[in-house]
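Shown here: the complex without one of its protein chains, the others still in place.
And now, subunit A:
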Amino acid sequence: MASVSEMYDVGWEEMRDKLRKWREDNCRNGEQIVDVGEELINEHASKLGDDIWIIYEQVMIAALDCSRDDLALTCLQELRKQFPDSHRVKRLSGMRLEALERYDEANKHYDAILQDDPTNTAARKRKISILKAQGKGAEAIRELNEYLEQFVGDQEAWHELSELYINEHDYGKAAFCLEELMMTNPHNHLYCEQYAEVKYTQGGLENLELSRKYFAQALRLNNRNMRALFGLYMSASHIAASPKVSAKVKKDNMKYAAWAATQINRAYKMAGRGTKENKCSMKTVEEMLESMQITMS
């Protein structure tokens, strides 16, 4: 089988930089990381300098995702040799046990870390992940709430909690978590748009109006967010179609929906430039929007 460097004609520096980009973007692409990382470790370890340790960590976690226990163990052993008393490495040992579904042993590892260092957030979060993996959604939510009382600024945790609530269909509480995230990240269009989706799902006229406003806000922050554009169209159309609204509100929302429809058609037109298949997709969208206007009015 051809090596990564042969297949893509890249040198070891590009491979190292790619791994760094994936680390920074927090991508969960296990197979690619294993392909690139394994080759980097096997062929170019000496050139990587101190970067090698963080690469071992990254590759180890990716190897767990791909069921490559052999590779994971190799990386783990190198890290243990270099950092014998490290809590960070102990957490990786715990993660390996989790991957092997030896949850009780993994919990013991994390409890040992927490005995030594009660503020170790990584260990606490792993324990919550174990509850999630075991299907104990309600317990995971409880533990995560307790965690957030202490570590109020942990955005990853707030986001995880919002997802747990969505899975339990508790949209009100999911919205609350997203509100926390929007407060601390007012320019993040993704949080705005997710909040709008949750409000829309909750349903009811008030929530629909709120959702429309937040879809609009997400668009203001990023005018290429298609979900926000579609969301604006859907929420405005539903409000306009509701029998409970005044004539003015109906008229305003029909205007918003019409504007959104134009933007959607324009976006599809731009995307379809040049390809025959996408032209059919553009036509489908036009027809869909027209048919929705008929059912809504």
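FYI, a residue touches a chain if its C-beta (ideal position, glycine included) is under 8 Å from a C-beta of that chain, and two chains touch if they have at least 3 such contacts; residues count from 1.
To be clear about the criterion, contacts and distances are computed from a predicted model.
You can't see one chain of this complex, but its UniProt record names it "MPN domain-containing protein", from the set "Serine/threonine-protein phosphatase 2A 55 kDa regulatory subunit B", "MPN domain-containing protein", "WD repeat-containing protein 73" or "Translation initiation factor eIF2B subunit beta".
Screening A:Trp22, A:Tyr147 or A:Tyr268 for touch with the missing chain picks out A:Tyr268. Annotation: of A:Trp22, A:Tyr200 or A:Tyr256, A:Tyr200 touches the absent chain (contact as defined above).
In the complete complex, the residue from A:Glu6, A:Glu146, A:Glu206 or A:Glu287 that touches the missing chain is A:Glu287. In the complete complex, the residue from A:Val59, A:Ile166, A:Ala216 or A:Met254 that touches the missing chain is A:Ile166. Even with one chain removed from view, subunit A keeps its contact list with that chain: residues 28, 30-31, 65, 133, 135, 163, 166-167, 169, 194, 196-198, 200-201, 203, 211, 226-227, 230-231, 234-235, 267-268, 270-272, 275, 277-278, 280-281, 284-285, 287-288, 291-292.
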